[in-house]
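My questions will all concern the structure given below.
The complex is shown incomplete by one protein chain, all other protein chains being positioned as in the whole.
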Amino acid sequence: MAATKHPQILFASDLKLGDVLVLGADGWERDLRKAKVAASAEEAAQFEAFGKAEIAANRVVDVYLADVEIVGGAPQPLHYREKMRAKGPSVRRDLGKQAQGDAA
Amino acid sequence: MNAHDPQLSHGSNAPDTLYRYDAFDAQFVRERVAEFREQVRRRLEGSLTEDEFRPLRLMNGLYLQLHAYMLRVAIPYGTLSARQMRALADIADRWDQGYGHFTTRQNLQYNWPKLVDTPDILQALADVDMHAIQTSGNCIRNVTADHFAGVAPDEIEDPRPTGEFLRQWSSAHPEFSFLPRKFKIAVTGGAHDRAAVKVHDIGLRIVRNAAGETGYEVIVGGGLGRSPFIGKVICDFVSRADLLAYLEAVMRVYNRFGRRDNKYKARIKILVHEKGIDAIRAAVAEEFEQMDRAPYAHDGAEYERIVASFATPPYESLPKDSAVLESARVANKDFAQFVAVNTAPHRVDGYAIVTVSLKPIGGIPGDATSEQMRALADASERFGFGELRISHEQNVILPHVKKDDLFALWTLLREAGLATANAGLISDIISCPGLDYCALATARSIPIAQAISQRFSDIGRQQEIGKLGIKISGCINACGHHHVGAIGILGLEKKGQESYQITLGGDPTLDASLGELLGPGVTADEVPDVIEHLVAFYLAERHDGETFIETWRRLGHARFKEALRREGEDGADI
Partner (left out) sequence: MALISDGRFVEDGWRRLADEESLPKSGKVIVSFARLESALAHAGGNVTLGVLVPNTTEPAALTSALPRLKLVAIAFPAFADGRGFSLARLLRRVGFAGELRATGRLFADQYAHAIGCGFDTVEVADDIAARQDEAQWRGAAGAYSEKYQRGYVANGSILQRRREGAK
């Protein structure tokens, strides 16, 4: 089993609503803490295949893998861009996932 | 007679000083909504792939951003009515999060619409003669104009009818909807350009020729973004009757020969740079000669129809000075500051142009809540014939305020949190949404604007510094127009962190210039200190009445770099 350099999660955007999704154990989740983590290249490829099928089924768009680290048992994106997607605008703490209790 | 009588300009009796849609304009936007509604249906059921749907939704202003979709509503040439502003407020409340963001191209952005709601939003816009047509996509975008149009004393001609003329001509164009890249046009009608015409794909300056005829100087190939360029004059006079035909010739040359191999080399500025303005001028001239211009034969009459549809405001006959204003200024220091900073001379005696700043100290530049939008709509009806403008500096303009009414207006604005007296001053910062909202961004921009604003919050200090345009972009696409800021700030990524490059010496006017880099990128925390040091150096060195850019031009960039380097050694702040 080939390890990926970092563990990864799968991001997407909901086609109808536009909000940020991550692949969880039972499908798409809005709370990043529930994201399934791929530790190997094979797992990551499976995630991507699932994402492709979901695109073809017209449920999501803009699917991609993002590197994470595990902090307190939950995946935390490594890059500040995905950290932003996990929370919402830093200048409006009353909006986005951070305000809905979905923020990692 | 008491000139201060709100009844004289009450909304329901006020004539519409904006272009009035005729039945065909109204039908066009309704049909556009129906078209998009059907496109959404076909997308959701899978008839359209995302790749196919993307240009269609972009041509209706709908982006997919970092957290949600974003809808960019067109405010043609930056002009809207009170009724339209109220509709924007209602849409914000009903389908978004109760606010909107006014942009550097005079549009409005909603940050949280859903795709499935967008057809209804577009219908609500169509109901008030508005739309989101071509505010994105590889097509001709919203035509912007001088936000003091029709009221500036130095104006040759109001550019808004030209803006409307172009809006119609460019809407759903069969030949020019799949261009190499976006295409932005700006129009200015005065001796002083407030529309940044020299950094647009096409800039139009309204001019008079030796025979006294009004026409257009056409500037082509300006643009910001990854490779900024100042536009060049392609034709120093195109008559009104020939304008659209000439533009069609330019568009055809661009559509045919603009690069398609590299997204970052696809604007017309690159074509002009690579082929040279002479070759492009010749190609356009040849196309103009060969094209069949008979279909344009009635443009003169059509233009006059549009002009006639912009009603002249029923200005009162007033003395130049207002005793009411003078005594209010003496009595109230804050009000006096507002008048000094946020008003500009009007071509009609007794009136003033008011800039309502959307840059409260520490606030998000360009954002307005739905309550503020309604307050602005009310203000425009009480004090300005129900007309508002949006400037590309992300502020709101009330273009027809009686001097007698300024104090009452200011009182109303204060209650709405809209009376910040900083128009054009250092805290009147232009900033794109940046990484807080935008999927293209490499760094955040809004917190930088907030930090600088707070550092310079003292209004007396700001007035001492004088006019100083800071412009911030969160990525190289330069939607914050940082290249033409007296101080420009560009947010990038360096080693996994947000890093900010600072430039000096940009100017968006007819004296256009592009900023020069000050030094390597600094962290977000360091930015306010750098600005402080730049301002301190400027204040120490300026000659009487010199603006920041004038001092910079006189001393040269090297002096500023040196001053900052020394500050780095002494102050250890950089």
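Note that the chains take the letters A and B in the order they are written out, and that residue 1 is the start of every chain.
Note that a contact is a pair of C-beta atoms (placed from the backbone, for glycine too) under 8 Å apart; a residue touches a chain by one contact, two chains touch by 3 or more.
As the structure is a prediction and not an experimental result, all values here were calculated from the model.
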Partners of the unshown chain among those that are drawn: B
Residue among B:Val40, B:Leu244 or B:Val484 that touches the chain left out of view: B:Leu244
Consider the whole complex, including the chain that is not shown, and state which of B:Leu18, B:Val40, B:Leu56 or B:Ile270 touches that chain. B:Leu56
Kindly state which of the options B:Arg42, B:His273, B:Arg461 or B:Lys494 is in contact with the chain not pictured. B:Arg42
With respect to the chain omitted from the figure, which of B:Tyr296, B:Phe383 or B:Phe407 is a touching residue? B:Tyr296
In the whole complex, what residues of chain B lie against the chain that is missing from view? 22, 24-25, 27-28, 31-32, 34-35, 38-39, 42, 46-49, 52, 55-56, 138, 168-169, 171-179, 244, 252, 255-256, 260, 290-292, 294-296, 298-299, 301-302, 305
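One rule holds in what follows: only the chains that are shown with their structure count from here on.
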Just how far, in Å, is the C-alpha centre of chain B from the one of chain A? 36
Contacts from chain A onto chain B in the complex sit at residues 13, 15-20, 55, 58, 61-62, 79-81, 84-85, 88-92, 95-97
Okay, in this complex, where on chain B does chain A touch? 43-46, 50, 64-69, 97, 112-116, 364, 435-437, 441, 444, 446-447, 450, 496-498
